[in-house]
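With one protein chain withheld, the remaining protein chains of the complex are depicted in position.
Labels run A and B following the written order; every chain starts at residue 1.
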Amino acid sequence: MAVTTPEALRTQTAAVLDKVGFLRRFLRARIWHGAEWYITVLGGAILVTVAGVTVLAPVLAPHDPNEFIGAQFTVPGGGRQALLARNGEVPIAGDADLAGVVIGVQRNRNGANLAKRLGAEGVRFEDQQALVGGLKAGEVDLILIDESVGQELAAADSQLELVATGLGLRFVLGTDNLGRDITSRLIWGARTVLGVALSSALLASSFGIPLGLLSGFVAGRLDKVLSLTMDSIYSFPGFLLAIAMATMLGPGVINVAIAISVIYIPTFFRVVRGQVLSIKEQLYVEAARSLGARATDILIRYIFPNVIPSVVVVFSLNIADAILTEAGLSFIGLGLPPDVPDWGYDLSKGHQFLIAGYWWMITFPGVLISLVAAGFSLLGEGLSEMLNPRLSET
Amino acid sequence: MNSPSGAANGTLVEVRGLTKWFPVQTGLLDRLLAGRTDYVHAVDGVSFEIRRGEVFGLAGESGSGKTTVGRLVIHLEKPTEGTVHFDGVDLASLSSEDLRRLRRRMQVIFQDPMASLNPRMSIRASIEHPVRIHFPDDREGHEGMVREILERVGLTPPEIFLDKYPHQLSGGQRQRVVIARALVTRPELVLADEPIAMADVSVRALLLDLMIQLKELLSLTYLFITHDLATARYICDRIGIMYLGKLCEIGDLREVYAHPLHPYTQALMAAVPVPDPHGRRTQPMPVGEIPNAINPPSGCRFHPRCPVARLDRCSVEEPELRELRPGHRVACHFAEDFL
Partner (left out) sequence: MSPVTPGELLLQVCNLNVSYKTRTGPVSAVSDVSLDIYRGEILGLVGESGCGKSTLGRALMRMLPRSARIEGQILFHGREVLGFDDRQLRELRGRGISMIFQDPMTSLNPVQRIGDHLTEAVQVHESDGGKADLRQRIGTLVERLGIMRQRLSDYPHQLSGGMRQRVMIGLGVVLSPDLIIADEATTSLDVIVAAKLLDQLREIREEFGVTIILITHNIAQVAELADRVAVMYAGRIAEVGSVYDVFDGPQHPYTQGLLRSVPSIKLEDREELYKMPGEPPNLLSPPAGCRFHPRCPEAMSICSRIAPGLLPTMPGRLVNCWLYQEHSEKDGPAARTTARGAA
């Protein structure tokens, strides 16, 4: 059959490709699709990584995301806990055994936990001044303070000496204001975010796709009513709608998923309906009618399979958007209860403490939200290009 | 030719006064301003019959309405007026369920094989589908029927083709699959709408031959729609020439080709190039072009272009089909001049 018409070219190359295995097709696609291939693969790689992290959360996360185990505002890298000792006494080295040592901690749960973990007894002070005073007064053997403060104090007071480098705990990305390890929060938060995004996409598609199929296929008054409804929802600013729904439904992971899914039902509906309308006109659908096929048969075996490629794309983009919306909802404090680790929540807290200079609280959640949303977007856009190629030069 | 329809006297399809008007799509504003809807007169008062076992050709250029007539005959469209009787049954009188069941007996071979096969269904699935629809109880027999028809259309051994998808086949093979799908339910009437127009030139003869063989083998009747009078000559027994929604001439093929009596038929036949440089056309072509079907010319629709039109009659009165030679009818006031 002819080669130089684009249709025939696709036919022949497709015929050859079917003979080779999936991996080779995968690699060959790189040559064919060029930039889109890289985009899609990049998006896919990001997602596979994130998905892996999500699944392996209990294994990967170094700490409990809700436990206040770190020092308040630990810088990225874990930072070193500085223990101040009285001048010249009790040298502490590495992971020393501190049983029997009395440590002064600043007034928050964080310090008390740490003292217990070190096997030492803890005494609480109101604030930093009192803490230092306590050390000097001999009420405690060591005090526990953040490294950034430690330098200043040591410089100001010659009597005080910094000891105990790297005392056990390392926080790769730092801790938040309550001493919770950010790395762990991010890893566990991935579950929340992806879970909500995925469920909202699934919910939205399970309503939007069938409605779109029906509307496009049956047409007539049903189509008009549905289209009008969907267009109204669609024209409403998505985020505002999500806020309204979240407020209505109240807090809870499921409720947030539902709230977000409502925004995306119209998108699925429109895309599917548009596809159905165009596929309906195809000759093979008419051929099916002339064979005597029933309407449901045509819808399920002829129209639906040809609609799926575009649905996959929308699904992917939907998840990307849902991630952002979910983060947005948590940012303004709606939806998720506080004990559920969530990136959006971290973002909001990080925003509060940004002025204090604790940049790591907002940066890492923000980067991750962008990365994962971008990953889904890239995957979706790349797939869209590959499945529905523009009429570019061969 | 007003014989009563029915299986007894060998008429399979009887078409009487078939008319189809399509409303022209206009915007709301146009409708408000114009105050009326325009219609495309795709088919206007066409009557003919198709006899069992024959290949009846319907030829014409674009706008002639031949494709629409085909679709009306198998009821893929509903006529605006007129009737279609299949084996004595008025198609419009059937319930949608009865009509669906009747489809087993009338099938279609479309022009574009790539477009008329579902790209996501395997060959087996595509051909089996009509079998499953019309013979739902005989599940074990389905595979056998599919294999048998694949062999009959020359796609042997069937095993290689069953699990393939349309894009994996060549153009000629695809058209054979389309033919197989149309014939697997053993229909009586096959509507072939330009079935070889998209095939390669060197492959067309094979496909035509296949269609003729299958007609003999399976006792088929074809309604063969084409714009190519040269092709029609090889397969059609009788032929009807259409122009702008009306039948101008109808009769036995050899008769019409040897003695074309309608000026349009004559022009159409002269226009077809002959693969012989010694036979170059000397006859001039009719002036003008096929007019718009929304407002067809008054009287005889061909009169503005007809070299022998006499305006006093031809622009006023629509000619009726009259039998001027045995089995040969013409719709022209002055066809006698060509006898």
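The criterion applied here is as follows: a contact is a pair of C-beta atoms (placed from the backbone, for glycine too) under 8 Å apart; a residue touches a chain by one contact, two chains touch by 3 or more.
Predicted model only: the values in this text are computed from it and were never measured.
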{"item": "Residue among B:Val89, B:Leu218, B:Ile290 or B:Leu324 that touches the chain left out of view", "value": "B:Ile290"}
{"item": "Candidates B:Gly57, B:Pro113, B:Pro158 or B:Gly172 - the one touching the absent chain", "value": "B:Gly172"}
{"item": "Touch criterion as defined above, residue of B:Glu143, B:Asp200 or B:Glu318 at the omitted chain", "value": "B:Asp200"}
{"item": "Among B:Ala92, B:Leu217 or B:Ala271, the residue in touch with the chain that has been omitted", "value": "B:Ala271"}
{"item": "Absent-chain interface as seen on chain B, which is shown", "value": "61-62, 170-172, 200-206, 208-209, 227-231, 233-234, 254, 257-258, 267-281, 285-286, 289-290"}
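Criterion: only the chains that are shown with their structure count from here on.
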{"item": "Chain A-chain B separation of Cα centroids, rounded to whole Å", "value": "60"}
{"item": "Sites on chain B touched by chain A in the complex", "value": "74, 76, 100-104, 107-108, 110, 112, 114-121, 129-130, 133-134, 167-168, 170-172, 178, 181, 200"}
{"item": "Chain B-facing residues of chain A, complex", "value": "1-2, 7-8, 10-11, 14-15, 18, 282-284, 286-294, 297, 301-302, 305-306"}
